[in-house]
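Yeah, one chain of the complex is gone here, protein chain that is, but the others are all in their spots.
Labels run A, B and C following the written order; every chain starts at residue 1.
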Amino acid sequence: MPRIVVDVMPKPEILDPQGKAIAGALPRIGLTGFAGVRQGKRFELTVDGEVTGEILEQARHAATTLLSNPVIEDVTRVEVIEEDGQ
Amino acid sequence: MPRIVVDVMPKPEILDPQGKAIAGALPRIGLTGFAGVRQGKRFELTVDGEVTGEILEQARHAATTLLSNPVIEDVTRVEVIEEDGQ
Amino acid sequence: MGGPQPVASNNDDSPLNGVTVGVVTFPGSLDDRDAVRAVRLAGGSAIHLWHGDHDLRNVDAVIIPGGFSYGDYLRAGAISRFAPLMEQITSAASGGADALPVLGICNGFQVLTEAHLLPGSMIKNNHLHFICRDQRLRVENAGTFWTSDYGQDEEIVIPLKNQDGQFVADNRTLDELEGEGRVVFRYVDGNPNGSRRDIAGISNAAGNVVGLMPHPEHAVEAGFGPDSSARGEVGVRGGTDGLGIFTSVLKKLVG
Partner (left out) sequence: MTAETTRTFNIDTVANAEATPGHALPWAELGLKDNEYQRVEEILGRRPTGAELAMYSVMWSEHCSYKSSKVHLRQFGEKVTDAMKEHLLVGIGENAGVVDIGDGWAVTFKVESHNHPSFVEPYQGAATGVGGIVRDIISMGARPVAVMDPLRFGAIDHPDTARLVHGIVAGIGGYGNSLGLPNIGGEVVFDSVYQGNPLVNALAVGVLRHEDIRLANASGAGNRVVLFGARTGGDGIGGASVLASESFDSSKPSKRPAVQVGDPFAEKVLIECCLELFKASVVEGIQDLGAAGISCATSELASNGDGGMHVELTNVLLRDPSLTPGEILMSESQERMMAVVTPGNVADFEAIMDKWAVEYSWLGEVTDTGRLVIEWDGEKIVDVDPRTVAHEGPVYERPYHRPEWLDRVQADGFAADRPTDLRAAVLELMASPNMCSKDWVTDQYDRYVQGNTALAMPDDAGVVRVDEETGLGVAISTDANGRYSYLNPYEGARLALAEAYRNVATSGAEPLAVTDCLNFGSPEDPEVMWQFAETVRGLADACQELGVPVTGGNVSLYNQTGGIAIHPTPVVGVLGVFDDVARRTPSGWREDGQAVYLLGT
């Protein structure tokens, strides 16, 4: 079944305590190559049938109203993905 | 600065309570085009400088040891992204 | 059966006093001081262990307490698992018959699964809320280091409080746990979070490592525990059904 991916990330100017905790942990396990970490969400909406323009519009609407909190998060992607694609 | 994206999704056979709650909420706001929803995580690791093979290897290691728990989650992507890319 | 009665704090005469239990503190641990108090009320001695140390200080048993280590932002227990002290605990706990007894409570249980000392994992409660309530459990295996002071199938009431308390594992693992008697505690009178097969606590194969989601250390002192007990009427906040967890390990270690 085709899927629509919605990526949601904390706005760059907003504190991301989750990313901060991970960034603090990486060097402790010997991984020192990273300057920062942000943690966001990835949603996969499965579509029963074909992804019409209308359904993509529904996904965009869901992304901004339900899947993200526009005060602190940005929707960074709404996209149809191929089976097994990213 | 270049970023490495790590996507982590709940394993298909594991119940995803958050995805289920969203799937239940979508029709209530009139969005009936979706057969199911899964909620995963998206990490963006910023790299200070060039993304070498070694750093990508570090990211892969972080993905499987720290950023995901193999009992309940799959790492679905570890990839360098272009500035402003997905 | 009756169950153990509370013992005065730091009771010098207690034969259990020679047993020392270490309670690990991570950044973000919350119930560490409560676990220390519980061990002392059970008659044993307790010391605090620091996550960043490399030395178990010769303790006879270890408790990994509840809390939100590192904020639990990534996954509960995910970051704590890499603490230097966890390496010591992992190797000491994996030594077969005379391995170190380890108890993980709530966040501690999550740490033990992340460290692969116990199978399965915890995901968000099925209702997605934090829940704090007095919870009835059945002791399904009274043969572990941490449950031997209870009767087989005895019921107890202890507080439950968590947001990520839904125990999950694949069916093969679950069958294995059931088959080997490693389901140590089961929720009764309603599953509070959707845990598979009502599982509230499990052990490793040797029975020295036990993890459970509810909090026995909050039901050890009359006046500050739950409002009820599985053993009959108790006064206000009079439930002390959790004390047996701590007396179990002390008695077992004294032999």
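Throughout what follows, a residue touches a chain if its C-beta (ideal position, glycine included) is under 8 Å from a C-beta of that chain, and two chains touch if they have at least 3 such contacts.
Keep in mind the model is a prediction, meaning the values are calculated, not measured.
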Which one, C:30, C:92 or C:142, makes contact with the chain that was left out?
-> C:30
Among C:119, C:159 or C:211, residue touching the chain not depicted = C:159
At which residues does chain C meet the chain that is not included here?
-> 9, 27-28, 30-31, 33-34, 37, 52, 66-68, 70-73, 129-133, 159, 161, 163, 215, 217-218, 220-221, 223-224, 236-237
Residues of chain A in contact with the chain that isn't shown?
-> 10-17, 20-21, 24, 69, 71-72
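Going forward, only the chains that are shown with their structure count from here on.
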For the pair chain A and chain B, the C-alpha centroid-to-centroid distance in angstrom is 7
With chain centres defined as C-alpha means, what is the inter-centre distance between chain A and chain C in Å?
-> 36
Shared-contact residues (touching 2 or more other chains) in chain C = 74, 79, 82
For chain A, what residues touch not just one other chain but two or more?
-> 22, 25, 29, 39
Please name which positions on chain B make contact with chain A in the complex.
-> 1, 4, 7-9, 19, 22, 25-26, 29, 31-48, 54-55, 58-59, 61-62, 65-67, 76-77, 79, 86
Which part of chain C faces chain A closely enough to touch in the complex?
-> 70-71, 73-74, 79, 82
Within their complex, state which residues of chain A touch chain C.
-> 17-18, 21-22, 24-25, 28-29, 39
